[in-house]
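Heads up, this is only part of the complex; the chains shown haven't been moved.
Order as written gives the chain letters A, B, C and D; numbering starts at 1 within each chain.
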Amino acid sequence: MSRIDGRTPDQLRPVTIERGWSKHAEGSVLISFGDTKVLCTASVTEGVPRWRKGSGEGWVTAEYSMLPRATNTRGDRESVRGRIGGRTHEISRLIGRSLRAVIDYKALGENTVVLDCDVLQADGGTRTAAITGSYVALADAITWAQGRKLVKPGRKPLTGTVSAVSVGIVAGTPLLDLRYEEDVKADTDMNVVCTGDGRFVEVQGTAEAEPFARDELNALLDLAVTGCTELATAQRTALDTVLER
Amino acid sequence: MSRIDGRTPDQLRPVTIERGWSKHAEGSVLISFGDTKVLCTASVTEGVPRWRKGSGEGWVTAEYSMLPRATNTRGDRESVRGRIGGRTHEISRLIGRSLRAVIDYKALGENTVVLDCDVLQADGGTRTAAITGSYVALADAITWAQGRKLVKPGRKPLTGTVSAVSVGIVAGTPLLDLRYEEDVKADTDMNVVCTGDGRFVEVQGTAEAEPFARDELNALLDLAVTGCTELATAQRTALDTVLER
Amino acid sequence: MSRIDGRTPDQLRPVTIERGWSKHAEGSVLISFGDTKVLCTASVTEGVPRWRKGSGEGWVTAEYSMLPRATNTRGDRESVRGRIGGRTHEISRLIGRSLRAVIDYKALGENTVVLDCDVLQADGGTRTAAITGSYVALADAITWAQGRKLVKPGRKPLTGTVSAVSVGIVAGTPLLDLRYEEDVKADTDMNVVCTGDGRFVEVQGTAEAEPFARDELNALLDLAVTGCTELATAQRTALDTVLER
Amino acid sequence: MSRIDGRTPDQLRPVTIERGWSKHAEGSVLISFGDTKVLCTASVTEGVPRWRKGSGEGWVTAEYSMLPRATNTRGDRESVRGRIGGRTHEISRLIGRSLRAVIDYKALGENTVVLDCDVLQADGGTRTAAITGSYVALADAITWAQGRKLVKPGRKPLTGTVSAVSVGIVAGTPLLDLRYEEDVKADTDMNVVCTGDGRFVEVQGTAEAEPFARDELNALLDLAVTGCTELATAQRTALDTVLER
């Protein structure tokens, strides 16, 4: 079976990671997974939410949103509707948890980093692009905080790296990094978040049409680990260049 | 390692499934997993949401909520706060997807079933108890709809059974069906939804403290499949008795 | 005239009061007036709302809610609608005022008790069952607070007992404790809250169809006082047993 | 005991009823009970809410609100807070029920009348002034609707008149028509809505400090009936003049 865009089943779409996209944010990345484009900004503030004050520990959280016309048909703004939808809530929470998995709160100190992930254009995999890009923005923000001595010298708030990718079974074949057209046809859809050392942070698999068997699950996990490893390399490459501010 | 309540690592808490709890609902179940008690009601209405009208297909959806004092400290009511929290949204969506996995929309016809899962007392595993109990309430509601000829004779809207259980790694040991005290100490927490024939509907694993390796994931999945199989038996036993209305 | 369920006009439905229903709450009661079932939990916290701080006085408040399928047809959740309806507001306020009528704020000290009254099944009289059950939950919560020394030794925060019942005129006959089918046919509907010594805390009478005359009002008040007296006895009996925690 | 403003216990404050206050509304009244001033407008529209369509019956409803500085200290606007408070809800519902008690829905036909009661200045008794003024605005609106043939010739949508007054026990003495300073000191506070023929539409008595006995209740009801009778006369006098449009 050949994919819409000619990829092999285990091939990612072209990934670009543009650091320093915003002049205001402490870290910012415009990431693209093919036509999916997400702007990830990391905002650092001294202090932590009330429930964490005096703990000596920091906090990292995330908010995900789609521009109304990021998709094929225009969606209502959640600000206009006056409430955040379940999908938005769910993805925001997933991104936050994923990044916190590689944070040493003590090393971060009583600082807060908020990751804003705004989908400028959507073509499947927006949440996985958001996690992958946010990690890079977070790394830049922490470097910034170290430069400002908000983080104590010698402390390393990042304990590892994290990236994410979607996998799914389309017409019986396990595929890596689904585009929107593939996603809507998938029988099973899974988002996997891995650390750079190949362990799992999140595994979220959903049977869209047909329940899936253990060996299908295994095939999907194999693909996802491959994808995350490649994404980790792309993150490392992006971070290897010097960011001018 | 012995568990707080003396269970073995692969042992469920006592499960009770009380059908026909409510005199108004078309299906209703008070389910308990140990001290976790969830009231699941299934409400059948003719017709479907606007976006589905004329399709000849039905719809199944779910809403999850906790009573304010279901937990150890009182939580604010979401109705008073004026908005539904992310966790509630996430669980409601999970329950709905899980049940839809065993529904044949065509066979259901243009009818809607709403599952309300209200947690009367919480001690870990509320979402998995809600899914497991809702399946039974849904089965009763469909029987009711068949009796009323809302569902055409000979059609079987249910294509299988579904149950769910939580698993997690606590102090290095994979455990089945976590109580609250275990849940807060778990390094990895996973909710698994299975069909009665042992396939997966949802797999949601989260590293709470430490990323988890592939073999840990496998051990957790083994436990979960065992637990879901037992729960499927409990569901069958409960449904085998005649429900007087 | 004989009533649907064979009761005489001045007869209550069977009343059950199950204390200690919840393992978490400081006081909890599952009360039933016939098929009406309300779970009342009392949550004690040290401290008072901001406007009362430093007064040396405590506070008691209540929140009432119905599960969506407590009634014959499913109602939307107020949390989903994003706002609390007028009826819910009105009943919550009534329950709070009724219980505060038997509270000595000074004796309670700067502690807050929140009563949550969640209607699990409705068949008329939900607010009166909620008040009657909440009193018992409140009494247990105060005993708990005394045991924990939150309330100073020798102080008695409860100055009396309180119970409530509905009365109404159906087809010209004054009836005690209306079921739902009676309630919808009533020309006049009245909710009466009495103290154990036979005085009034609240009298709320409403002409549903036809204005009512003074002698009809008097007949309804007579019935209500009778009913509240019986309920006070049921409360006392329930509280006479020792509650194991 | 002499009252703050020199009134006898059974004396109303000066009442003024200014009809035709607004040039836009079908009925409008600026009513004052002493320093309490409420603007009541009645808006007539053809048609009824969805749930009543095709019934041949009309509908009457009311909304009550206070201007932010109607009271001694400024209150937040409910529009700014984004939600209506319990007190507002409760009073709006009371006004609507009170007026519907004298409406023949069939005679009104499928028309809707909305009463808006906006308190311009508050000094106790705002809800009773609102009911008393709204009746007059409603009467004018119905006359307007009859003139426009919205109401069929010969049909009388009003089946009677309705007025309301507050009573309370202050320092042991039952008093009629409480001012704010009296209201805050009252042990018992009661709002009574009567028809012009002396029957009751609503009786809402609340023990603010001390439960009240049956004879106290009777004394308050006597006072209230006296007050409502006087208010009915004031309404009749106001309506006797010809309203120029």
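Methods note: a residue touches a chain if its C-beta (ideal position, glycine included) is under 8 Å from a C-beta of that chain, and two chains touch if they have at least 3 such contacts.
On a predicted model such as this, the values are computed, not experimentally measured, just so you know.
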Report summary line: Since all chains are copies of one sequence and 4 are in place, the complete assembly in this file amounts to a copy number of 6
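Heads up, the rule we're going with is that only the chains that are shown with their structure count from here on.
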Query raised in the report: How far, in degrees, do you have to turn subunit C to put its CA atoms on top of subunit D, rounded to the nearest 5?
Result: 180
Report task. Take the average of all CA coordinates in subunit A, do the same for subunit C, and state the distance between these two points in whole angstrom. Result -> 50
Report summary line: CA centroids of subunit A and subunit D: separation to the nearest Å works out as 59
Report task. Specify, in ascending order, the residues of subunit A that touch 2 or more different other chains. Result -> 83
Report summary line: Among line, ring, star, complete and other, the chain contact graph is line
Query raised in the report: Which of the chains are touching one another, listed as pairs?
Result: A-B, B-C, C-D
Query raised in the report: What part of subunit D is in contact with subunit C in the complex they form?
Result: 83-87, 89-90, 92-93, 97, 101, 160, 190, 194-195, 197, 199-207, 211-214, 217, 221, 225
Report task. Enumerate the contact residues on subunit B facing subunit C in the complex. Result -> 22-25, 28, 35, 39, 41, 43, 45, 63, 65, 67-72, 74, 77-84, 88, 114, 116, 118, 120-123
